[in-house]
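Of the protein chains in this complex, one is absent; all others appear in place.
Order of writing sets the chain letters: A, B and C. Residues in each chain are counted from 1.
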Amino acid sequence: MSLFADLLSNVFDNRYRFGLARQDGRKTEDLTAALVGATGEVTGQAVARQIIDRYAGWDDDEKLGFFRHLATDLDLDPAAVRAALDAYAAHSDKASYRAFAAAAEPPRQELVRRLNQVPGATRQLVRMRADLLRLGRGDDALMALDLDFRHLFASWFNRGFLVLRPISWESPAHILEKIIAYEAVHAIHSWDDLRRRLQPEDRRCFAFFHPAMPDEPLIFVEVALTKGVPGSVQGLLAEARDILSAEQANTAVFYSISNCQAGLAGISFGNSLIKQVAADLSSALPGLKTFVTLSPIPGFARWLDAQPVTVDTSDDLKLRQLAAYYLTRAKRPNGLPDDPVARFHLGNGAQVHALHAQADTAPNGLKQSHGVMVNYLYDLSRVSQNHEKFAAAGEIATASEVRSLASAAETALKEITS
Amino acid sequence: MSLFADLLSNVFDNRYRFGLARQDGRKTEDLTAALVGATGEVTGQAVARQIIDRYAGWDDDEKLGFFRHLATDLDLDPAAVRAALDAYAAHSDKASYRAFAAAAEPPRQELVRRLNQVPGATRQLVRMRADLLRLGRGDDALMALDLDFRHLFASWFNRGFLVLRPISWESPAHILEKIIAYEAVHAIHSWDDLRRRLQPEDRRCFAFFHPAMPDEPLIFVEVALTKGVPGSVQGLLAEARDILSAEQANTAVFYSISNCQAGLAGISFGNSLIKQVAADLSSALPGLKTFVTLSPIPGFARWLDAQPVTVDTSDDLKLRQLAAYYLTRAKRPNGLPDDPVARFHLGNGAQVHALHAQADTAPNGLKQSHGVMVNYLYDLSRVSQNHEKFAAAGEIATASEVRSLASAAETALKEITS
Amino acid sequence: MSLFADLLSNVFDNRYRFGLARQDGRKTEDLTAALVGATGEVTGQAVARQIIDRYAGWDDDEKLGFFRHLATDLDLDPAAVRAALDAYAAHSDKASYRAFAAAAEPPRQELVRRLNQVPGATRQLVRMRADLLRLGRGDDALMALDLDFRHLFASWFNRGFLVLRPISWESPAHILEKIIAYEAVHAIHSWDDLRRRLQPEDRRCFAFFHPAMPDEPLIFVEVALTKGVPGSVQGLLAEARDILSAEQANTAVFYSISNCQAGLAGISFGNSLIKQVAADLSSALPGLKTFVTLSPIPGFARWLDAQPVTVDTSDDLKLRQLAAYYLTRAKRPNGLPDDPVARFHLGNGAQVHALHAQADTAPNGLKQSHGVMVNYLYDLSRVSQNHEKFAAAGEIATASEVRSLASAAETALKEITS
Partner (left out) sequence: MSLFADLLSNVFDNRYRFGLARQDGRKTEDLTAALVGATGEVTGQAVARQIIDRYAGWDDDEKLGFFRHLATDLDLDPAAVRAALDAYAAHSDKASYRAFAAAAEPPRQELVRRLNQVPGATRQLVRMRADLLRLGRGDDALMALDLDFRHLFASWFNRGFLVLRPISWESPAHILEKIIAYEAVHAIHSWDDLRRRLQPEDRRCFAFFHPAMPDEPLIFVEVALTKGVPGSVQGLLAEARDILSAEQANTAVFYSISNCQAGLAGISFGNSLIKQVAADLSSALPGLKTFVTLSPIPGFARWLDAQPVTVDTSDDLKLRQLAAYYLTRAKRPNGLPDDPVARFHLGNGAQVHALHAQADTAPNGLKQSHGVMVNYLYDLSRVSQNHEKFAAAGEIATASEVRSLASAAETALKEITS
């Protein structure tokens, strides 16, 4: 990893070599106008650095003012678009196409691209969007502005530009402290706890990075190598467990996947990450035959509360039946599964493989799903087919045992409600 | 292996690890439709790899067929744009903005972005555009398609994503052979010739790279460290010259700048490269006070032939006067300098600093400019100002000596033509 | 740093690629005989790996048995040496010289060299010597064996083979945990404490590594950049202190130097480390003008107890006077300073620069020196000269203020004892 940082460090050095940009006293509105209008990079980069540096010093109100300026003053001009469209419809030549393309894109998109000319600016822009999402929630104009950020970021953080790096106990501390900070599923309590997740032979971790932000993981997945499919996350993470040699393992368990960048919300990396890691592990350790998750069911308890049943939460079988039913039958109005984690993995082409009671006995696990967890199975030879059926017909790939559990729950629920 | 290649080699390994994609027999048109329509990355990446692999095997006719398909079938739909625009004008909300943005971008743009999800695809797409420029010249529909490529590439090859790397005799051979191949100004005749341009203490070379194409320089500049401003490129490159210690040099001469990627035509890196290199050298070697080019004047002889004068090409002073006049006075209809190299450097904010006769006595130098060459001066404290005046008013920064030369030529030309 | 581990990781991979050596059932004494006698590397390496692997599994008794075997069975043969010496004295030719050199070196030296042919063995041999020093203390035969280890290690860990690497918050965690473990002067209490010593701009750390043990620092020094010479280590390390920009600092303070490898006892790296770090910092930050330590005086309190005086330890001036006297006047029978830290720095050519009371108020600091600390000054232009005078005549370079303090103490001590 520090190879990585090392390589591109010159990008960031540049920024600090020059220190902060000299501020020339113009209003920010004048700077954005100058930057969008700049004919070349010559003065553009200096203006861009002024804006980037100013932004870094602003409070929320000032940031909101800046966003409103972008949303309003650098918005699309429908009349200009209409005129360019008419010209293009009439001529269909290169010049009219170019003119239309220019008119159909709000100037704020070009502004963001030009801000990104400053070495090191990419991470600042990602933070800027995190601010925008936080401050602009519910505001239609700001959410339209966010669409422009998202459109650019989807292009910049294209899968083809991302780099997969293993994260290990030999990774740089400043990366590792971010792993601790960003772990969103099963909190890492200390450096010793982190070491237990990285150093043993039967533990792995992988992250996607973008070359322009080499110090910032975008998303990471924690993997346990096991014999057989595990049914308890506390068992998996127990301090006193026996460590397996990597060669003896037959199963890779993705037990935690965490997004790291609020500013990249809506740009999906998880599917690529899981498949890439599965392919890499499979090639490095041919003994690995099964790739599964050990996943929470965050929507289960809430859904269950809304059902007209009273459940004995100490009845493990009943809980597994209801969870199987919930995952495979409970849908949102748009036909997708109610549970968000299920939506993610099933959308990736995974199968609902097995359910476990008393699998997450941490307070949050008990609260959100009465301790029930699920394995989603990634069978690389079937994910495409599963995905197609799910995408086209909402069909959920389900192991037969899980189907039986769901059917039993269905019967019980029907009896109750009838 | 260089740090650089090493770092990102996994990107390309992935591609080769899987070998060529399995082709599923669908028509290419069906594949592009499937890719643009794909709801997720799951099947998208497999489809994208099929298209990339097919393209690599095509001849020019097949490639042209593919480009026509993109230009026609995946073109903008003006009626849809109009409808979306009306809806947006009416509602101005996030949903209508999103719908407009989708309609206003031709599907082929999203196609190219999705092709780029394949690890290693970026370089293939750059080659694709090189093919497009070669095969589509003069065809309005294909040139409109090219605008979409260019729009995406300008975003992907944004200055903020580029990495400046020194090129030295310690660089990997597979990079160096590209330097030999791409040198466009003063040909490198052999590996020994290359070594003479890289290894001595008073020679430097720098290139921009993109992390997704770590083996491919995008543009490079060759630099000579000298005492004083040189007036002959043959002198500068003489095999038997004395080598200066870097600490003794007071001048850095950019004597050759070469673009490497035909597929990145129109995406400008040169200005950034020169300024970054000047800043880096200035910081590493504080003794360097002057940053100049030693540049060809490719349009001079042709322009001179068109003048109503007969020039004694053995009259060095006369040649310098006329070249000074040509560079500072001869304009294209749009008001920009006639000479393309002058347009580049003056647009960057450089100054016409000095003219030298018998400065390039190679056949091509004699043919294109009767051996005259020019130094453009990059005074980092003045480039912004120079650029502004040039961009706003077409004003050309000129050293007083050069102004005098031009004036002498003006007088002579007037006499002749009057 | 991970560059470093990365580079040479193949050395260690080899070891693990093959797993443990197949043990062939021979007695260890037979293996050592075979290894010393082996004519080539062919079978030697396999035998060496067996010995290395066996050793790793032994308890202290078995290790001691092994050491006794080396000390006894692979000892010098004085009769053979005498015969070879006679032959050499008689012939003085190449063959007799070779024979003498072979006879004059005990076979156990060649054994250790051949053990080192196993990739990764160096660190095992360093641990082996640590065991030997621990288990063999006071045993003449084992201490003679240790001289052979030490002779080889002095050659292998020659300054020319060591690599200086900065240690930072971007260093790999598995290196950093060793820094925490090995810090011998001012304990590092947690990863947060470590971060405070590495991450701020005004803190630096450097270590020597050997290429054959890239994961193991040999010695490291912690540096604080300050304005002026500090007089309190608690002040220096305070959590709430203001952080200085590196450019504003004029002084580099070496406040902690720790050896890491018990098995390299007696192989001195500290002098080279300090001078190399001083030279590197001086070149990177030209504003640094003063290089000093902030050092403990571990022998002071014990010495003071033995003096016929009663000291009011709340009298700061008195304490400083006595400490100055102790450092510059109290000698061991061999004429060297009584204080071990003083012996180290004065032997390096440093000067006793200043004394501070209440400078280390931690329990250990109060106990060993009543809280007094000392700055040793490394004036690179004077260290050679200081060193020569110290080595030749025991003369201690002393700042005039310190001399005055010592004189005052001398007077007081004389009064008391007369």
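Quick note on the criterion: a contact is a pair of C-beta atoms (placed from the backbone, for glycine too) under 8 Å apart; a residue touches a chain by one contact, two chains touch by 3 or more.
Given the structure is predicted, the values throughout are model-derived calculations rather than measurements.
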Self-check item: Visible chains in contact with the missing one
Solution: B, C
Quiz item: Of C:G231, C:P298 or C:G347, which sits in contact with the chain we cannot see?
Solution: C:G347
Quiz prompt | Residue touching the undisplayed chain, where the options are C:L64, C:V81 or C:V229 | solution = C:V81
Quiz item: Looking at C:K178, C:R329 or C:H387, which residue reaches the missing chain?
Solution: C:H387
Exercise. Touching the absent chain in the whole complex: find that residue among C:Q23, C:S155 or C:T361.
Key: C:S155
Quiz item: Looking at B:Q23, B:T72 or B:S168, which makes contact with the chain not pictured?
Solution: B:S168
Quiz prompt | Positions on chain C contacted by the hidden chain, ascending | solution = 3-4, 6-8, 10-11, 14, 17-18, 39-43, 45-46, 76, 78, 81-82, 85, 88-89, 92-94, 97-98, 100-101, 104-105, 113, 116-122, 140-141, 143-144, 147-148, 151-152, 154-156, 158-161, 163-164, 211-212, 268, 271-272, 276, 279, 283, 347-349, 383-384, 387-388, 391
Quiz item: At which residues does chain B meet the chain that is not included here?
Solution: 1-3, 5-6, 168-174, 176, 191, 195, 199
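What we mean here is this: only the chains that are shown with their structure count from here on.
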Quiz item: How many Å are there between the centre of chain B and the centre of chain C, using C-alpha atoms for each centre?
Solution: 55
Self-check item: Between chain B and chain A, distance of the C-alpha-averaged centres to the nearest whole Å
Solution: 36
Practice problem: Round to the nearest whole Å and give the separation of the Cα centres of chain A and chain C. | Solution: 48
Quiz item: Mind pulling the chain A residues that touch 2 or more other chains?
Solution: 3, 6
